[in-house]
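Selected chains only, in their assembly positions.
Note that the chains are named A and B in the order they appear, and that numbering of residues resets to 1 at the start of each chain.
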Amino acid sequence: MALTVSKTPTGSEYKVKDISQAVFGRLEIELAEVEMPGLMSCRTEFGPSQPFKGARITGSLHMTVQTAVLIETLTTLGAEVRWCSCNIFSTQDHAAAAIARDSAGVKAEEEYEKSGKLPDVNGNENEEYRTVLRIIKDGLLVDPTRYRRIKERLVGVSEETTTGVKRLYQMQANGSLLFPAINVNDSVTKKKFDNLYGCRHSLPDGLKRATDVIIAGKIAVVCGYGDVGKGCAAALKRAGARVIVTEIDPICALQALMDGTPVLTLEDVVSEADIFLTTTGNKSIIMVHHMKQMKNNAIVCNIGHFDNEIDMHGLETYPGVKRITVKPQTDRWVFPETNNGIIVLAEGRLINLGCATGHPSFVMSCSFTNQVFAQLELWKERGTGKYEKKVYVLPKHLDEKVAALHLGKLGAKLTKLTPAQAAYISVPVEGPYKPPQYRY
Amino acid sequence: MALTVSKTPTGSEYKVKDISQAVFGRLEIELAEVEMPGLMSCRTEFGPSQPFKGARITGSLHMTVQTAVLIETLTTLGAEVRWCSCNIFSTQDHAAAAIARDSAGVKAEEEYEKSGKLPDVNGNENEEYRTVLRIIKDGLLVDPTRYRRIKERLVGVSEETTTGVKRLYQMQANGSLLFPAINVNDSVTKKKFDNLYGCRHSLPDGLKRATDVIIAGKIAVVCGYGDVGKGCAAALKRAGARVIVTEIDPICALQALMDGTPVLTLEDVVSEADIFLTTTGNKSIIMVHHMKQMKNNAIVCNIGHFDNEIDMHGLETYPGVKRITVKPQTDRWVFPETNNGIIVLAEGRLINLGCATGHPSFVMSCSFTNQVFAQLELWKERGTGKYEKKVYVLPKHLDEKVAALHLGKLGAKLTKLTPAQAAYISVPVEGPYKPPQYRY
């Protein structure tokens, strides 16, 4: 889920499911604008000076109503924008239609930069990834220097997912990073807001839309107690579930305990719990041998990163397993030995995007305002040498500015430091107020 | 929302929207059965003896998946069942289709007993009620003794809503009650479960499906702090809203305060809040003059009883007001003076049924098991004179039994009283454990 800013023009073209949904899309976009004060402030502050004049921005990011507000903010600031979705279940067709009809072109765009030899399409366990490799391979067969040329034009990338950022740091570490990158994920107003408050909202939303099952009284296992896990565990607990956390990290585990949540292993609770959720960003968390031991109609879902947190491959290929689709994204898989079924949501992909509508506008406004600031910075500093082929984070004063742009909507009033107070704690009166290591 | 048990046969016939949805309906009914242990236990315990042999039960109750499980429980116990929905937005077409295809007939049935002179169809402010009166009037013109004959066959009624029960007690008080009635609403396992835990689940569900708006950070006004209001206020607060309660009753008001919630009047907060919810069971709570003062895109909804908690009539007839339907049940009403819009959900009717799928199966299993027990009692005691033309509540041991039937699903283990302990607190070892005035 990254934005890439580069230098040459794109045509206007689109591939969307149903252009007639544009009217509905536009209505929801207008509602979302009221909930996205950060992006709307960017339009007001930067729109007149057209800072993205000449910039082409390509996004690979869930094509939702909120993303539509981001796209139109970028175009309002002068950019030419191309977009492709990054998840097969997350596209909101009405939002895509409205964008396609009214503004920038939206088209599936290739995501990966690979050069030299052709990718080994079959040598990967993940089917989706094999498809990506196949597209890249086919492109390279037609035009062997394609990605090299793209690289030349590329000014920089801003990335907002934990997993994506991890890959960027790996590329930086092994010298394969070909462009400056801004890690937007680690802005406080992204990571602590989108991951925590966004999931707190959208996990129960997805669970309820998909299953209509009461959460109160149920035993729910949350695998992982990072920001996403914390948000989900809080939501489940507040809904009346008895939450159990699994963790590898002793610090996060101790946080769970201080929050009143037991920390056990999946094996300890697999046959007792009613709801299983992965939030880890890792793979192979819930395996088919776990699923076999679960209670009848246990719910299994993922809000971490990819569908490989759950062993979907193992489930699909389990001998004699039967799949009953209750409705799209809600499947009951019945094991032949016990005739017990488990209910897998969104085919193991992100439940909040597959079964609900993703994070709400307000938190996405925080995340996306970070994206806008990052893109503004990359584009403004192109050619100045300020950013090398490394991964950067946004300076804290911009992080604080993102927050500040969202306070008015909620009627908040900040206290102002006096100069004497600012001197006493050694910060500027106007901020930033915290040292870099501050954890919020 | 009442069940009526009487003595003569019905034919099999139905009016449903789309019979082809029966397959989907059946799948969801099967999932719901796993979540409704009370009803399924009734099937096991009473099914073999067919206690409803010869009984005809008519229900007027939201035609949802959960209601389908109730209907099929009644038929499993030997009853002939007819059903009509009681709310224009609450019918789940797939559930209705499955019931229509597979079991008892479902048909709109008249709800009211009125004799003598014809009703004054136009003398009522509520449009829906005028329709009911018109149907009754038309029926009486065709067959003037119709309701008298129905009354003869009628064994009794069980009723599960606060508003319905209030009407029954009024009829009892003024001598117009023509049959025995069991007030199921005041069973603890109904009133404290359905109203409280049901709304706690389904209010945020409705809000999110209808608007996708984040609740965290918002100011939400909950009108009324009875069981429904308590459940809704808890849900909103847990979702991160700042909740403000309005109340007429000082005891409920003090409860809100002890729960950390300010108690103010609607006038105090009408121009500041983001979400307004009525839960009162009374009328004329949010008037059009309130709505005019609200912030742009304030959300207005009702989870109390009828749509007259919100002044829909005043809104619809406000000069120059513009209605923009974002999607079904989500309307933006724009006032001409300010160009501000407010978002009204489910046209002022019950948000959880209009914008989501109503209460979840587990709590409805509690409510409906009370209904089954009440109907069993009425039918068994027909002709014995045990029940006069009065309103009764279920005995506490049945209330406790409803709860007991739902514990196993959640893995609970009860402690058993020793005889010495039972003697010490003067209760039977096997219950009931509490005096009648106990409030839970």
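Annotations for the structure displayed:
In this section, a residue touches a chain if its C-beta (ideal position, glycine included) is under 8 Å from a C-beta of that chain, and two chains touch if they have at least 3 such contacts.
Model, not experiment: these values are computed from the prediction.
In this structure file the full complex is assembled from 4 copies of one chain, 2 of which are shown.
By definition in this document, only the chains that are shown with their structure count from here on.
Distance between chain A and chain B, defined via averaged C-alpha coordinates, is recorded as 39 Å.
If you check the complex, the residues on chain A that touch chain B are 24, 27-28, 31, 34-35, 65, 197, 200-201, 204-205, 208-209, 211-219, 238-240, 272, 296-297, 324, 326-327, 332, 343, 356-357, 360-363, 410-411.
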